[in-house]
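First the structure, in the form of structure tokens, and then the observations on it.
Shown here: the complex without one of its protein chains, the others still in place.
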Amino acid sequence: MSAARITVGTADLDHPLDLTSPRLSVEKPAVRYDTQGDRTDSDRLAAAMAAFSQDFGRDAATWLESCIHCGNCAEACHFYLTTRDPKYTPIWKLEPFKRAYKREAGPFAWLYKAMGAKSKVSVAELEEWQALIYDACTLCGRCTMVCPMGIDIASLVGLARHGMSQAGLVPHELWAVSERAAREGSPLGATPKVLKERLAWLADENEVDMHVDLPQAEVLVTFSSIEIMKYPQSLVATARVMNHAGYTWTISSAGYEATNFGMLAGNAEWQKRMTMKMIDAAIACQAKIVVLPECGHAYSAMRWQGANMLGRPLPFKVLHVSEFLAENIASGRIAVTTVGRSVAFHDPCQVSRRGGATQAPRDVLKALGVELRETRDSGDLNFCCGGGGGVIANHRADEIRYKAFVIKMAQMDATGADEMVTSCSNCRQSFDDGQSHFRWDRKMGSLLELVADHLAGPEGIGATARQVATAP
Amino acid sequence: MDSLTLLAFARGPMLVIAIAVFVLGILWRLFHLLWRPSKPDLSEPRSTAVVRGALGAIVTRMWHHKTFRERTLAGTLNAYAYHIGLAIVFFGFVPHIAFIERLTGLSWPAVPGWLFATAVAAVFVGLVYALMVRLTSPVLRLLSDFDDYASWVITILPMITGMAVLSLALDSPYPAQPLYPAPLAIHLLSVELLLIWLPFGKLSHAFLVFISRGATGAAFARKGASL
Partner (left out) sequence: MDFDKDLDARGLNCPLPILRAKKALGEMTTGQVLRIVATDPGSVKDFEAFSKQTGNALLEHSAAGKEFTFFFKKK
């Protein structure tokens, strides 16, 4: 199997982006490079095992030892439910990692080794499991909600990806976009230059004040490259909301990209690099609040992992934009008009179920006076759009992703709501892609844009000539 | 070896060994888990009520969310049936209480005969049903390994060997001299096998369940997320 493997060296970085299809990623590769670096199998394995045993701390070890093989997690997973293929049972996606832990670091590792009771995990197995822990897991954590032992399977998959990344076993597209992010500052070509050009164009086109690189600001605003490249109106909406609320705010060309494909790929170094850019930018402008964009995993990366990357508590408050909206609407700093339509809300898994901010978008929708129509499974038990965890970037996962999306379409349709909104641009592009694939006659919208379109008072629309305010 | 010697062995040295392995095995696993590194989480907690979160998860995870009911109800009810059944059989049967009293001095009232008989039935039916599901469900067949089947056998063995000793009326007092020393010795040895196996295999979920649920409950509470 190793003979046929094609590896990509660091010199080969030519993975052109596809920025025209409903889902942004690198172009569908003619030849896949799902292994990185020119290394021997034993070297890969040693790297993977070292990362696994380092990562499997107290909680992870507890979870790896606790599975009773009841199979309930399958019943929570959109990939299993829509394929009925047992290999998509969430805990099975961790099988080699469970075995590696038990053999290398578990309580009876010495016994297993002495008896030869558990066989060593092979690179071939890790390659096989790559398709399960990267293609068939969106890290949505719905399985955690059903496990009678309370095992947090999504956390374990995230940790397993670290070992895979160390071993150079990341799927082609996910590696390519995260490498690009580490190199250029954005996975999708939204370099500082592109960002500034876009902001200038958007400010002019929409007559809205944009602030870039102000030396000092209360609020540092960040974006997802999906917004920058695909949903530029979200940038405009962000600016309108900030201006309306009357904050001194800025975008930093040194730290604007909130997506973190390094985290999704399992590359801790790249994850830290992306996070530190924003943290440094926030510290530089003495921001009191960092507002994260409509992006699910960006919330996990900064809100819950940012301080751990810095090595000390963050010297600023971190808010997802839906939390920022909810707080400012509650305090009266943002005033909104009534929407008067029915809305179905799609919860981004990383913000709601795994982020704890389930209530914020609901408070915002309530303030907008919409009739909120919840799906059968909503809030913390919401079904994932199928595109989280880097899955949407991966062409190899398209088939199962579309299958999983059927659950979402059916539940959304069943609400009969006039429109759909979410607060994650990655979910949104996943819906766009599903919409195009199934020729679905519904379109996913943005909570932030809905608010920006319904701001009360003159700040709602650009009243005077606006321009990009750029620091000298 | 005659049957009385075997019984003496099962009641004496073997019991001591079994209990020692049981206790030391569990302690070793707990120690091993606590000894694993645990990095402090520096993120700003949404809630500091992590202990409540941990205890809450231990309690709430005793029942499934409504949305999963359709798919997990049968398995959950069955698991309750044989777990409660096992507890009643082990702690509520007259000879078992007498056995424990002789070892520890502790004693409590026995359950009525009809309840004991119901519990025995629940354990047998429940365990057989669980095995059937394990053998027929594609998901469970894929997940299952030696540990699952060995644990099943080791759990049902004391039930089977116990039936062979059931020669008295269920409510009758515990006899001073066992009527059938050999079957009783075998019954005891099968229980000792269970004690020895428990810390090593999946039966360790008996204590891991609290730690695992608690860890997730605490982590989720910290994030302000519900489980």
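As written, the chain order gives the labels A and B, with residue 1 at the start of each chain.
In this text, a residue touches a chain if its C-beta (ideal position, glycine included) is under 8 Å from a C-beta of that chain, and two chains touch if they have at least 3 such contacts.
Keep in mind it's a predicted model, so treat the numbers as computed, not measured.
A.B. asks: For the chain that was dropped from the view, give me its touching partners among the shown chains.
C.D. replies: A
A.B. asks: Identify the residue among A:Ala254, A:Ala414 or A:Ala456 that touches the chain left out of the display.
C.D. replies: Touches the omitted chain: A:Ala414.
A.B. asks: To test your reading of the contact rule: which positions on chain A touch the chain that is missing from view?
C.D. replies: So the residues of chain A touching the missing chain come out as 406, 409-410, 413-414, 437-441.
By definition in this document, only the chains that are shown with their structure count from here on.
A.B. asks: As a quick test, compute the distance in whole Å between the mean CA positions of chain A and chain B.
C.D. replies: Measuring from centre to centre gives 40 Å for this pair.
A.B. asks: Contact residues on chain A for chain B in the complex?
C.D. replies: Against chain B, chain A makes touches at 56-59, 61-63, 65-72, 74-76, 80, 84, 86-87, 89, 91-92, 106-108, 144-152, 155, 303-308, 310-314, 317-318, 352-358, 376-377, 380-381.
A.B. asks: Help me check something: in the complex, which residues belonging to chain B touch chain A?
C.D. replies: Listed in rising order, the residues of chain B that touch chain A are 28-29, 32-34, 36-39, 41-44, 46, 57, 61, 64-65, 67-68, 71-72, 75-76, 79, 134, 137-145, 148, 200, 202, 204-205, 208-209, 211-217, 219-220, 223-227.
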